[in-house]
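Here it is: the structure, laid out below.
Excluded from the complex is one protein chain; the other protein chains are retained at their positions.
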C-alpha cells in the first residue's frame, strides 16, 4: 500500500495564488507553505475566511481532492478543481487570489501504485467522470513519473460540466459525453467496458473517480471481469479525519467504513455499493 | 407633533452610491428609489446582502438614524454616519458603492418643530455626542429650512471618534472633546450647562442625541432648568417597527416605551432615565 | 383552506408576539392592510392583568438566532378588550387571540371574556412561554395540560389552539393530552430556554436572567418536534420555528404541519411571510405537488429515533 502523507495537526491558513474558469468549473490554486506535498487521491478540507454566509451556511469545511501539487519555494502550490453546487463550493469558487484559504490536509488514503493494485498488470486505466477527474490528474502525473503506462478515459455530462481537461498533460485521453459534444456519445463506462473486452483482465488495473452511478458501473464491470480497481469515493463529511463517523460507506463484509480515513481511495471489491444515500448531488 | 413619515410595508433593496471615511467613522449613502423622504430623527433598519457572517452574526438588521436626505430623480439619496463597533456595523462599513443595502424605513417618531417643543422659544440648541450627531445633521438642515435659529454643540471622545462634522453645513458649531484635541476640553454637556445659564429657560428648546451618559446629563440639566428637550434614544432593536417589544426604555410614569415606535425621539421628561442597561457600547 | 374550523386564505400565519399589527400600522400606515402578509393574525399573548414586561436588556443575537426575554408586556384583559380588539378587528384576516394566565380561574376568566367577543375567530393558549412561571409548569406536563384544556373547553365555544413548549421531554405526549382534552389544534414550537452573557461583566446579560431562542438556529429542532407531534395526533398542527423561506415552510408541511407561522423572520423583513408564501407555491410547482395536502402525504412514519 502506498502510505498516506500525514497532515500537520490542526488547521492552517494558505493564500489563494490563482483562479481560472474552465468548462463550467473553477480551478484555483493555493500556496501551502507549511504542508507536505500530497499523494494522488488524497484530499483537503477547505474553507474560506470568513466562511459562514447568508442563511448560516456554509458552516463546515468542504472536502476537495488535490488535482495538482507543485513545489514552490519551501512550500507546495496545490491545485483544486471545483464545481459550484451549493453554498460551500459557491463561496470557494468566488475566492480571488490573495484571499485566505483555511486548510486541513493532506488527508485520507492515496491511490496505490499499479504494482500494488494489480501485480503484473501492463498498464493502468484511469476512468474519470465530471468533477471526479480531479484526483486522476495528479494520479496521471505520478504514474507517468513512475514510468507506469496509463490510458485515460474521461466522461462529461455536457459542455457546462467538462472543465479541467487541461490538468492532464498528456494527449492520449479518450472522451465521452452524454450529449455527444465531445468524443463518444454516451457514458465513459462504455469506453471502459470496450477496453476491458479487448484487454486480458490480468493486464490492467483500473483507477476511477466520479459520480456514484459511474463508480458503481466501474465496480460492476471490473468485478465481472475480475479486474482490480480502486475507486476514489465521496461521502458527505463533517471533519475529514475520522472524528465524526459521518462519512459512512457500506462494506462488502457488512458494517461501514469511514471514507475520510479508510478511504477515500478504496478497493472496488471492499465496498458493498458505490451508490450511497446522500452522496453526490 | 411633527408626524412620522410612514414607511412602505416590507423590506426593499437600495444601492450604495457613496462611501467615505471621516474621523474614525464611515459615511455611506444609498439611493432609495421607492421610499419617501424621511424627517429628521427617523431611522432605518439596514442590512447588507449577504448579511450573516463568520460566527453566524450579524443576523438581525441594525438601526441607523438618517443623517442627510436629498432628492435624486424619483427617489432619495439617504446618508448614514456609522461607527464600526461590532459585526453588523463592520459589515455595513465595508460595503462599497454598487452593493445592495436592504432597507426598512423611515421608521419612528421624528423631532418636533421648535414651536411644538418649546412654544415661544427664540432658538434651538442641538447637542450631539459621538456618532449621535447623525440625526442632528438632518435636523439642523430642516430647522434652517424652516428659518428656526439654532446653535449646535458637538462633543467627541477623541480624534478617532470625531467624524461627520462636515455633515453640518453651518459655521457656528461649538466643539468639545474629552481629550481636548478640538474645542472645549471636556464634555459637550459642559457647554450646554453654560449656555443655559446665560439663557432664559423660556427662550430655548434642546434637541439631543448621543451616548446614554450624555443624554442622561442633558436630561438632568434641562429638567433642572425646566428647558423643554427632546432626546433621540437608542436601544437594542430586533425589528424597528414595534413587533418584538425588545427596545424597552423605562417611562417616568412607570412601565416601558418601545423606542422604535414610541421614539426614538422622546420628550426628555417622559422617560425615567436615559441610562438603560444594554444600550450604548 | 380550513384549520380547526377557521377558514384561511393560505397557510402562513404569524407567531404570537412577533408581529404587533397595531404598532405596524403606526409605522406602515394602511399599506400594511393592503399588503397584509398573514392569513390569520395571532395577537401577542394577553394576561388577566396588565404587565410591564421584563427589565432590559431583552434581546441578544446568537449565531443564526435571537434570544428574547420580553416578559409578556400587555394591557391586560380589560385594556385589550377595550382598546386593542376594536382596532385589530380592522385587519383583513381572522383574529386569533393568544392568552395566558397563572391559574385555572384566571385562565377561564380570560378565555370566556375573549371568546365572547365577535371580533375573535379563535384562541391560542400559551402554556409554553418560557418567561412566565405557569407556562413552564403547565406546558411541560401532559396531565397539567389536559386538565387545563378540559376546564377551558367548557367555557370556549370557539376553536382552541394549544401552543406547545419545546422545553418538554416529549412534546408528542403533551399534544396527545391536549387532543384528548378537546383542543382543536396545536401549534409549536415556542422559544427554547436560552441564556446570554454580558460581554463586559460575564454576568447574565438579559434583565430577566434568561430567555427564549428563536430563528433559523432552532429550525431543525422545531421540524423534529412538529414531525413527532404530527405523527402522534390527528389534530391540525401549526408549525413554526425558524421558518424563513418557502422551502422551509414546505419542509414543515411535509413533516405533517397543516399550516405554518413566521416569527423572527418578520423582524428582519416585515413582509417575510409574503415572500414565504410565494416561494412555497413555487416549491410545490417545482417538485410537482398539486396541493399542500399532497406534500403532507410525503411524510414517512416518524417513529425512528
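Read from first to last, the chains carry the letters A, B and C; within each, the first residue is number 1.
Simple rule for what comes next: a residue touches a chain if its C-beta (ideal position, glycine included) is under 8 Å from a C-beta of that chain, and two chains touch if they have at least 3 such contacts.
If you're wondering where the values come from, they're calculated on a predicted model, not measured in any experiment.
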Touching partners, among the displayed chains, of the absent chain: A, B, C
Residue in contact with the excluded chain [from A:122, A:213, A:238 or A:270]: A:238
Per the touch definition above, residue among B:24, B:41 or B:56 touching the missing chain: B:56
Which of C:12, C:149, C:164 or C:227 contacts the chain that the document leaves out: C:227
Sole contact to the chain not displayed, among C:11, C:216, C:246 or C:263: C:216
Missing-chain contacts mapped onto subunit C: 60, 62-65, 67, 130-133, 136, 140-141, 167-170, 192-197, 200-204, 208-210, 213, 216-221, 223-225, 227, 242, 250-251, 254-255, 287, 295, 298-300, 302-305
Residues belonging to subunit B that touch the chain removed from view: 52, 55-56
Contact set of subunit A toward the excluded chain (per top definition): 4, 6-11, 47, 52, 55-61, 102, 104, 107-108, 235-249, 254-256, 258, 261, 276-279
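Everything that follows uses one rule, which is that only the chains that are shown with their structure count from here on.
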B-C against A-C, pair bridged by the larger set of C-beta contacts: B-C
Intercentroid distance (Cα basis), subunit C paired with subunit A, Å: 48
Junction residues of subunit A - those touching two or more other chains: 52, 55-56
Overlap residues in subunit C, where contacts from two or more other chains coincide: 63-64, 216-217
